[in-house]
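Just one protein chain is left out here, and the rest sit where they should.
All chains are identified by letter, namely A and B, in their written order; residue positions are counted from 1 within each chain.
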Amino acid sequence: MSKKITFTSISDLPPLVVSLGTTEVNPTGSWRYLRPVYHDKTAPCIEGCPASEDIEQYMYWAARGDFDKAWEVLVEENPFPAVCGRVCYHPCESSCNRDHFDQSLGINSIERFIGDHGLDFSLDKFKLAGEREQKIAIAGAGPAGLAAAYHLRRLGYQVVVYEKEEKPGGILQYGIPRYRLPKDILAAEISRLERFGVEIKTGVQIGKDISWEEFLQHDAVFLAIGVHKSRKLNVPGEDLDGVLAGLDFLSRINKGENIQLGKKVAVIGGGNTAMDAVRTALRLGSTPAIYYRRTRAEMPAILDEIEEAEREGIPMEFLVTPVELIGENGALKAMKLQKMKLGEPDESGRRRPVPVEGSEYVVEVDNVITAIGEQGDFTSIPEKLVEWGVVKSDAFGQTEQRPVFAGGDIIEQPHTVVHAIGSGKKAAMAIHTYLNGGDIAPLTDKIRVGDKGGYSFLRFRDGHEGDPIDNREVVTFEHINTSYFTRKDRHEVPELDVGARITSFEEVKGTIDREAAMDEALRCFNCGVCNMCDNCLVFCPDVAIKRRDDRFRYEIDYAYCKGCGICVIECPRSALSLIPEGK
Amino acid sequence: MNHVDIQPRIPEPELMYSGHLACPGCGASLAMRYALKALGKNTMVIIPACCWSIIAGPFPYSALDVPIYHTAFETAAAVASGMKAALDQLGKSDVTVMAWAGDGGTYDIGFQALSGAAERNEDFLYVCYDNEAYMNTGIQRSSSTPFGAWTTTTPENHTKERPKKDIVGILAAHRIPYLATVSVAYPEDFIRKFQKAKSIRGMKFIEILSPCPPGWKTADDQSIRISRLAVESRIFPLLEIEHGEKYTLNLEPEGISVRDYLEAQGRFKKLSEKDVEHIQKEVDRKWEALKKRIS
Partner (left out) sequence: MKKVMMGNHAVSYGARLSRVDVIAAYPITPQTQIVEELSELCADGKMDAKFIKVESEHSAMASCMGASAAGGRAFTATSSQGLALMHELLHFSSGGRLPIVMANVNRALGPGWNIWTEQTDSLAQRDTGWLQFYCENNQEVLDTVIMSYKIAEQLSLPVMLVLDAFILSHTYEIVDIPEQELIDSYLPPYKPEIKMDVDNPHAFGALVTPDHYFEIRYKLQETMDKAAEVARKAGEEYGELVGRPYDIVEPYMLDDADVVIVAAGTLVSNSRAVINEYREKGIKVGLLKLRMFRPFPTKRVRELLAGKKKIAVIDRNISFGATGIFYQELKAALYGHGNGAGSPNIFGFIIGLGGRDVTLEDIAEIVDYTLEKEKNEEDIIWMGLKR
């Protein structure tokens, strides 16, 4: 700051009006009644992601071509980017602000590119603490169990995962067909966890190969055994030959079993298992069809999957439900269907299907695959932990019994891979807090990401002052200054021809190339997070914004900032806020 | 978090100091900041009576890290002529002399000296930061005030009836080597043009549409937005004219309604539907004429 100049006598004064110092003597910050502050907020995609991936940040790095760094940011929250880049239903994209501008960002396709990029990377650098003696046992090596194992391992715990099947992965291994998730991708991401020190013991079932009491001997346990029992249709003829349970069917196929289906295959249901089953049946040479009791709009399956099934030419019959399976000599021959209509909405908000009296008709079928939902098998779990077919827990998987935690599909939450991953992470945080004699509850507001139930491991890790997702306020489209963006279509994901698809289990969707991944990431608004676009620096009329000494981001010189607010308005992504002075 | 190498969008050195006396959100202060970033330290600035007489700071302080000569209202172009002549005589021809005047000092009282210097093709850069009225004296109309605008001398029941003087057209008619319009909302374009002006010998004239929150009756934070709307609505085309003949349009906006620009400013709040239509028609007509000049 320039010095204030005072003249003690007339002889000090120059003979003419000439400057002897600079206006920096004048602290114009005193004019200010509104104060701009750098204020990172939460991008809606992050809020929309049940695993709370820091999408905005990995887009920042992806756009600059630094996919190593992008991968690191991603894996802070989710150890399965290559898997999720394939199987996630990407609620992030439906939350994306860019959707209001042109098309939402292709987050999932970039995630997949990043995942593939880092497929062989080590997790070692994610280790946050030295080895701890405490041992944690996890039941179930599905996405929830493995996610919990990963984060606990990061925190230094000795983790053993018991998996009743031959291979780890759970639904990823045995539920999702290969054409959606090639098993080598899954294997790569799981083996990475093993190299990280997560011990996985396969062929071990709790309550059978190891007793509940023995299981409980660990310092903490995490239950993530999934739900595998297909719901029954509860109609006559369900025991006929040719009637298959959806999940069981998919599991057998994934295990390499050769199942001979007939020509006409009816798949009952509208969820993801139904879609997977029907598309698998198609690839086995049958002519399958979907029978669903509501309409397309009510189908719980991921829209992508429905569309892919349609693209593959699979017919879908809506507003019908089987009322009888008709056999001949113990073998299925036909199916009696009843037409339905939509009535009042049920507790899920969807309109309840109501039978239309006298509308029954019969179709000939060789196989029926049921896919109307799954339920858990809790025979090995103490009864008191279970209620209404789920393990009772809070948002962090804490059950009524310490040190039992639960996650994935056995607790009350949507049955998606990414919800399972999120629940594993949340449980890991709760277990860590518990083992350190604390309670997760007081921390929740600090680590919350938006209002949709996501929690950040990064914030949990170190409290994160100034972290990219430091603030829970979610940026809406109205906060985006679209003047700084130009309309641009998103990059399409390469897909296999329909002809090529139905003859094999080859992966349907491809990975976009590096250039496309960078270009697509450049479409990201980077909602709520400074990406150093320089707008604030460039547009400050008072030269009151400067680069920080470390050249990372900026600082505001409040001695001079007049609080005009231009920096706030012209920030393309709402990474600044204007707050009343003196607060 | 690490970060990638920073590639500044505009030159980093600051030749304007904080603590200057511009109102919050002043377009003219931002304009000076950009101009000096483009021209660099080897620059002298001549400021006739205008907002910048105040912004630059009272004795014994200065807001700029380059020499300033404060002069009488109507003299910017003439003082610049003399200063450049002396610098040439003293072997300092590499110094850029920039006259920096408001619209009053350019369109009105300084017009004669400007026209004279332009006709003589004096080797300096004349910049008009045009806030479309006598803002420093408290918002009185000038010949740059647009049709329909409120000022204290074109009060609400009698806003300006005549259109803004076409200073760009007038200067183009002088066939000076370089003429450009710039907007504070387009800093890269702004700086490129100042740098280009610096490299050209002879008379250069740059017109800046310079938003004035108190005079235009806008919020302090709207200055960039309004500047952008002026360009996007084609009210203020970004262009360059070389030797009065070669026209270049630097940005071809889709052309939003003038209403978006007008409605953003309190000074236009008394405009009738008919007035807005009239303004739109005039803007369209001038745009077409401009397009013809380019082709």
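Following the convention adopted for this analysis, contacts are C-beta pairs under 8 Å (C-beta built on N, C-alpha and C of every residue); 3 or more make two chains touch, one makes a residue touch a chain.
On a predicted model such as this, the values are computed, not experimentally measured, just so you know.
Engineer: Which of B:Cys26, B:Ala56, B:Ala185 or B:Ile279 touches the chain that is not shown?
Structural biologist: Residue touching the chain left out of view: B:Ala56.
Engineer: Thinking of the whole complex, not just what is shown, which of B:Gln89, B:Asn157 or B:Ser295 touches the missing chain?
Structural biologist: From the options B:Gln89, B:Asn157 or B:Ser295, the contact with the absent chain belongs to B:Gln89.
Engineer: Among B:Leu30, B:Cys50, B:Leu64 or B:Val231, which one is in touch with the chain left out?
Structural biologist: In the complete complex, the chain left out is touched by residue B:Leu64.
Engineer: By the contact definition given up top, give the residues of chain B that touch the hidden chain.
Structural biologist: Where chain B meets the chain not shown: residues 41-44, 46, 53-54, 56-72, 74-75, 77-90, 92, 95, 112-113, 115-116, 119-120, 122.
Engineer: By the contact criterion defined above, which parts of chain A meet the unshown chain? Give residue numbers in ascending order.
Structural biologist: Missing-chain contacts on chain A: residues 7, 10, 13-20.
In this section, only the chains that are shown with their structure count from here on.
Engineer: Indicate the whole-number Å distance between the mean C-alpha point of chain A and the mean C-alpha point of chain B.
Structural biologist: 51
Engineer: Where on chain A is chain B touching in the complex?
Structural biologist: Answer in residue numbers: 2, 5, 14, 17-28, 31-32, 57, 64, 66, 69, 468, 483, 532, 534, 538-544, 547, 551-553, 557, 559-560, 562-566, 568-570, 578.
Engineer: Enumerate the contact residues on chain B facing chain A in the complex.
Structural biologist: 1-4, 6, 8-10, 14, 16-22, 24-27, 29-30, 33, 56-57, 59-63, 65, 68, 184, 187, 213, 219-225, 228
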